[in-house]
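Missing here: one protein chain of the complex. Every other protein chain is in place.
Presenting chain A:
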């Protein structure tokens, strides 16, 4: 919605005006140029100063009465005020307000339906509508663009011209305010605050008309008080209103203090500053100048209480601050514990055999069977008892383990014993067999010698048999076995004693 300005941009106007003045100097041309601007013209405007094409226009010459404009160069360009953006000193009659922009009409026009709008606003409204289908924004009546918009009664324009407005540069410091009819002249010719381009050649910053003659102020300087770097243009303002190292007077007691210390002065020292009673945190509502508060403090019980109260408060806050990390750690530990529980009893998620099914549930009293716990702070209860039950579980497992171990070692010992016994028997058997073998061998030998020399001597055969029997004896067991077999030998067959012996030992082991 860029507004087509009712007034041509300054460039065009300046050039057109200058050329019209230069080419055909005369009252007529000048007044034409002026009236086309809709600026209330004064008789002095008609004064024509002719000259070569490069000579300044009459308006510029008139403006040169103000001292600051003497050095103005040709590049100086000013933007005319936008009537839509003006600030009005008093609220104006609602009949003078355009229903589209909600501001007093800029340049009012009328439609046949008797609805009034700013020319600009109406153009905007019609921008979106097709040719031939333009309507009144208020009543949607079809508009005949050849005849409309119509002009408005002179009285309406006069009323608008008489509205009092502020200078558009009021924010920059201009205090001018006057009838709207004069604002154009004020801004374009007289206002000291109108922004113009800086006079320096390589500088394009805007500068207020009043500072134009000071030359370019658009370079950086350091404030000698606080060493902030800023533009030269802003230095004065900085030192009078902002510089922290310049002294200023306290608004309450008029003491001179550095600006940077002013806040602290008012907050803690200034005798005239309005402060509340120190007992305010306990509920005292007394508020007065500091000197009065000092007097009041002596009699105010709440002011006496306040320091203790504050101390308690800080202690509380400290404790709360400490509690917070603890609580976080508890949460972490709980998480860890439940992880361990899940790892130990992956199948028991639904809680049946394991007693620590839901130890974190404080309502579930069964969760801690042997836990008539000493009352502890509630947030510690679940993990502590969980600990206990876990420990108990571990010791139960340990006992079971020892039991199993004992049973296993008993079994090993028994088995070992049996093996040892069997080994002994086998050894004994082997010995017996060896003895038997000897015996058999010696009998065979005896028979052979007896056969070869049976006829010569029977006595020698008997002594030979004795010698052969005694020859292999080396160990007591062998001796005992031989004796035994020797004892059992007569009257029975050679095999039977061993069988009986081994049978009996086997029965022993089995028992």
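By our rule, contacts are C-beta pairs under 8 Å (C-beta built on N, C-alpha and C of every residue); 3 or more make two chains touch, one makes a residue touch a chain; residues count from 1.
Throughout what follows, contacts and distances are computed from a predicted model.
Per UniProt, the protein behind the absent chain is "E2 ubiquitin-conjugating enzyme"; the candidates were "E2 ubiquitin-conjugating enzyme", "Vesicle tethering protein", "Actin" or "tRNA (adenine(58)-N(1))-methyltransferase non-catalytic subunit TRM6". From the options A:84, A:119, A:272 or A:296, the residue with contact to the chain not on display is A:84.
Only one residue from A:80, A:108 or A:137 touches the chain missing from this view: A:137.
Of the candidate positions A:103, A:337 or A:386, contact with the unshown chain belongs to A:103.
What chain A contributes to its contact with the hidden chain is residues 1-3, 82, 84-85, 99-103, 120-121, 124-125, 128, 137-138, 140.
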